[in-house]
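For this view, one protein chain was removed and the others were kept in their places.
Right, chain A next:
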Amino acid sequence: MAVVASETPFHVLAVDDSLPDRKLIERLLKTSSFQVTTVDSGSKALQFLGIHDDDASTVSVHAHQLDVAVNLIITDYCMPGMTGYDLLKKIKESSSLRDIPVVIMSSENIPSRINRCLEEGADEFFLKPVRLSDMSKLKPHILKSRCREHYQQEQQHQQSDSNSNDCSSPTNKSSSSDSSRKRKAEDNEEILPQKNRPRHS
């Protein structure tokens, strides 16, 4: 049965053009037991994630092939050049990155902006200045996307296995193994328990 690895800290990529803000978000994340990488622009974020601006949709680099997996991306909205919204769009357009949860931060409380980001697939919107209590909202999004990813992988395995079984003559053996696979998929559908409750919430 799948168990979410709880020993390795989750890795967050933080994007903000303001240096004091970068320091702050780094400390907030580290205090909440995340491993952190900070970059000062959307294009540097994409570079780090292993995709290039121009061919985001065609590059087939899988997230797991990165040197270090990224479990969540938190980005400022207002940045020169590529905004947080532009970055969000690029991430969602990428087949390898679209499952990584994205959180947007902004110092301005503009409902249309917030809705636009959420509609584009952002998982959360934080009003700046970000607080320690906001950090506890991050882990659920990471776990949720991991569950989803694992379930999708299980579905794929199930389909490829059942295809190969169709070729052989139907026996009791194959049907029972089908049902055991189904049961296994259902197990993985359950929400995995959060093993690490954050110290600060």
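The working rule: a contact is a pair of C-beta atoms (placed from the backbone, for glycine too) under 8 Å apart; a residue touches a chain by one contact, two chains touch by 3 or more; residues count from 1.
Heads up, the rule we're going with is that contacts and distances are computed from a predicted model.
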item: Hidden chain of the complex, named as in its UniProt record, picked from "ER membrane protein complex subunit 6", "Alkyl transferase", "Histidine-containing phosphotransfer protein" or "Protein YIPF"; value: "Histidine-containing phosphotransfer protein"
item: Touch residues of chain A, complete complex, unshown partner; value: 18-21, 23-24, 27-28, 30-31, 78, 80, 107, 128-129, 131-132, 200
